[in-house]
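Missing here: one protein chain of the complex. Every other protein chain is in place.
Now for chain A:
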């Protein structure tokens, strides 16, 4: 199964909601849509499901044009971020609903529902109504319904966003397997860069209604095509510093020279991006020292996210170990020129220094 988007876009009331997207979605590996809230992930999923009509472009399923096809005639399964179930039905009937509509035999329905319930650990709750379950159980009911249907296209809109930590870990691991093994095209929208990397597979990053890049998750992470992609695919946020290139040499706006190979870049302004884990609070050989003032430090067990102001720039440094510097304390951030992403004035990625790809 494969789904192809050919310039699929949506405009409403004179405003572009989703810029035309051209994308191939294939089975086997998860297809992750990554972007912040409001980037257009849900819009794209709704277009894929056939819930909304695109205002331009075509949608092909197995090479067949399904652009205007009614959602009832499509074969898709969808899981919403909010737990959407049929409140008047029991959990069993909720899971069985698409099979009943498809008029499958009683024994077949019973078997498939029991299978799905076992996988999602819902067996004890089959006789209950969805609203009598916890949020996680309700969402698992919705996932089970998507699973039993064995649809060739499975769409999930931040399905794990409202689940507890433990369950997320488990389902994040199991979901792609469940759906990918069947050969379905599995599309998964998320706001979390970490989730996109953990799911593996392909990723398409969205920012402000535009698909900025698509490709293998690791590659997109290491070589973001532009600043918008790097921002979307970075948690904690990408540290950015305005810089200039003069006579082929790069220098931060604050004056520090960064010996980064800038290749064919024209002289002019540019932006240096450094991920939090690429910075250091300890001296590094060859690194540039930048004076900073600590704002706050978040300790997450064995690591600390230290937020600092480097001049006017709010930066985050991921430091190993527990660090509790006082707010207002002076600190030094070490910026290794070997670990920078350089974006040109147009926002496109211009240069990746040697070690920046070592995620």
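Everything that follows uses one rule, which is that a contact is a pair of C-beta atoms (placed from the backbone, for glycine too) under 8 Å apart; a residue touches a chain by one contact, two chains touch by 3 or more; residues count from 1.
Here is the rule we use: contacts and distances are computed from a predicted model.
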item	value
Chain left out of the displayed complex - its UniProt protein name, from "DsrE/DsrF/DrsH-like family protein", "Sulfurtransferase complex subunit TusC", "Response regulator transcription factor" or "Carbohydrate ABC transporter permease"	"Carbohydrate ABC transporter permease"
Omitted-chain contact residue, chosen from A:7, A:36, A:68 or A:87	A:87
Identified contact with the non-displayed chain, of A:8, A:23 or A:78	A:78
Per the touch definition above, residue among A:19, A:41 or A:149 touching the missing chain	A:149
Absent-chain interface as seen on chain A, which is shown	49, 51, 71-72, 74, 76-78, 80, 82, 84-89, 97-98, 101-102, 145, 149
